[in-house]
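To start, the structure itself, in structure tokens.
In this view, the complex is presented without one of its protein chains, the others remaining in place.
Here is subunit A:
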Amino acid sequence: MKKLLMASAATALTTGAAMAAGHSSEVKLGVLLSFTGPIESLTPAMGAGAEMAISEVSGDANFMEGAAVTPVRGDATCVDAAAATAAAERLITSDGVVGIMGADCSGVTTAVLANVAVPNGIAMISPAATSPALSTAEDNGLFFRTAPSDARQGEVLATILNEKGIGSVAVTYTNNDYGKGFADAFVAAYSGMGGEVTLSAAHEDGKGDYSAEVGALASAGGDALVVLGYVDQGGAGVIQGALDTGAFDMFAFGDGMIGDSLTDRFGADIDGSIGTAPGGENEGAARFAEMASEAGIDGTSVYAGESYDAAALLLLAMAASGSTDASEYAGSIMDVANAPGEPILPGELSKALQIIADGGEVDYQGASGVELVGSGEAAGSYAEYTVDGGALSVVGYR
């Protein structure tokens, strides 16, 4: 009897200790994406991408002594800032996440950063918010993104036009955060290079008739028309109007305009036009696509790789600083993302953790060739397109 008591007491003690140990070493990571709303078709692959990185690290002996990492999903809705803020608040206060992979749309990301992440001192890495305004947002060093700012794309597009010797352009952009931010960035970069912007005017999507917009742009004139809109929306309407009235025959497109429907509709009429869209040549993208298709998700889906990278960066930074406290690990995010160090591709997270444990340095490349610049955003590599013989073709990367 005595023996039995002793044995059960010992068992109870050890289980208790084991439970306590297990509990203290569980790390929760928030996955805050817009699972409902205008980009709900993209987020399943993004969420799955982030969770791939999480499960890769979870239980690794070199990560917080083998702690389990679990993802907790929250819905950012893309358009409803109040709902996104509430979801983020819940992740932090009731689920106890130590970092947030998200959010995605620029508007809700800004709201969550200002209302939840900064007051609670939690780090965020967004895989998809591209608004230039986020570069200067008040973030106490807690906000990063694996998506490039549109400011960068504005520069790239301006550089290409400048190199082609196009000295004056008119700009038309879709009337939302994306279009406005992109247009402002482009105009600033292009004027800085000595180019002349004759007019920068917004257009509304979903209208039947763009002749008034085209009339104003034509009157302002210019060697080319820069269209920063959506190819299935007003952007195409403006191009149609400009072609019909003979106002412009040379165009420059932002990423929203690059798509097959552009050349399906206009074909050789827009030959010689140029465009940019995020994209690059790197080993990581192919590797990630392979891993993802094995896991049953589409790795080439937009921002899926960036989501994997965002989650991986958070976890590697925690490992490098040896802490799950954002005030300590946020400072390490730039270190693990950039050189010097051993380049790390998707699927090599345990190798990275081993290097960190051995006191070495890593340079995380990931699925999107991560290189963080400025206040912690992807430098971004862009593909340069031209329209040739009625088809879009990539002529290089920048």
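As a working rule, a residue touches a chain if its C-beta (ideal position, glycine included) is under 8 Å from a C-beta of that chain, and two chains touch if they have at least 3 such contacts; residues count from 1.
Here, contacts and distances are computed from a predicted model.
Of the names listed as "Phosphoribosylformylglycinamidine synthase I", "Amino acid/amide ABC transporter membrane protein 1, HAAT family", "Guanylate cyclase domain-containing protein" or "Oxidoreductase", the one that matches the UniProt record for the absent chain is "Amino acid/amide ABC transporter membrane protein 1, HAAT family".
The chain omitted from view is touched by exactly one of A:Pro38, A:Gly96 or A:Gly215, namely A:Gly215.
Summary of contacts with the chain left out: across A:Glu40, A:Glu204 or A:Asp298, the touching residue is A:Glu204.
In the full complex, the hidden chain is touched by subunit A at residues 175, 199, 201-204, 206-209, 211-216, 218-221, 232, 237, 244-247.
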